[in-house]
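The complex appears here without one of its protein chains, the remainder shown in place.
What follows is subunit A.
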Amino acid sequence: MWGIMRQRAACKAYHALNLEQGIRAIALRAFSSSAKQMTVRDALNSALDEEMSADPKVFIMGEEVGEYQGAYKISKGLLDKYGPERVVDTPITEAGFAGIGVGAAYYGLRPVIEFMTFNFSMQAIDHIINSAAKSNYMSAGQISVPIVFRGPNGAAAGVGAQHSQCYAAWYGAIPGLKVLAPYSSEDARGLLKAAIRDPDPVVFLENELLYGESFPISDEVLDSSFSLPIGKAKIEREGKDVTITAFSKMVGYALQAADILAKEGINAEVINLRTIRPLDRSTINSSVRKTNRLVTVEEGFPQHGVGAEICATVVEDSFEYLDAPVERIAGADVPMPYAANLERMAVPQVEDIVRAAKRACYRSR
């Protein structure tokens, strides 16, 4: 499967493999409908591969990205293809290699820095914010920092408090940064490509549990020139009764909630934010002006969260259109516990979203 994607994305002149390609294509058609499937992991890997192929200035740096093929295999095969100068295994110092990456970006390279999880980015947060985000402004446009900081963000499964925090709200507050949060494979490919090509520093928040999930993917998305616009949210599901905003893994939960709500006669509109900063205020507000009700969903801590910002945005721009108070679904206000039952209660579940939507529609308390 991955071989085919690489095939399409890279050189086309593999005559010897055409037969194999043909057989695989037939096999695929035999198993599924005409839609191709791709995991988020493969989407990210192919995006990295294509961007590195297209621009020799792009290089990857992080712990275990080379020989180990990536802690989550996102950089699989890239060391073999591009060599150790462009796929750099680093010593254990996030502050160090984030600083090194920023220096390379000051010079003119385009680094993609991987944090094994964004929890570890806290070690490097000074470089991300003070050395990357603010540099263009502080230098009056003399220093641009075309760097991407990427890695898994938010809760995984059973990894406890120091491996489960969501950083969307923290980085989303910083002028000078762009913050992206893909959900599907199309999001992953399009947004990562956009991030790498962008002249500004980008924080790219992935999700470990989504890496293995497969999504249908079109030919247009598979093209190496594909990219998605930064700052544009996507209406995943149109509706007219209540707007549900979400990003990353919670988009999947929101869609499930919408299916459940549909059976009860509530037609929910689900917005996949895709970009946390700059927030697509116009899409969110247009939706709320249509539905008059809003539920925000996020995995992170509730105070000063993304939902709080969306709520303020809607109150500022569309107050008269609201028919009910804004409902905010977020992670529990506790460090993430480990035991499976406790963890389940600390992260939003589909039923939480369903209940919130019903409350917004005055169907229940």
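Note that a residue touches a chain if its C-beta (ideal position, glycine included) is under 8 Å from a C-beta of that chain, and two chains touch if they have at least 3 such contacts; residues count from 1.
Here is the rule we go by: contacts and distances are computed from a predicted model.
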item	value
Protein name, per the UniProt record, of whichever chain is missing from view ("Anaphase-promoting complex subunit 11", "TBC1 domain family member 19 isoform X1", "Signal peptidase complex subunit 3" or "Dehydrogenase E1 component domain-containing protein")	"Dehydrogenase E1 component domain-containing protein"
Candidates A:N136, A:Q256 or A:S286 - the one touching the absent chain	A:N136
For subunit A, residues in touch with the removed chain	85, 88, 90-91, 93, 95-109, 111, 126-127, 130-131, 135-144, 175-176, 178, 198-200, 231, 278, 281
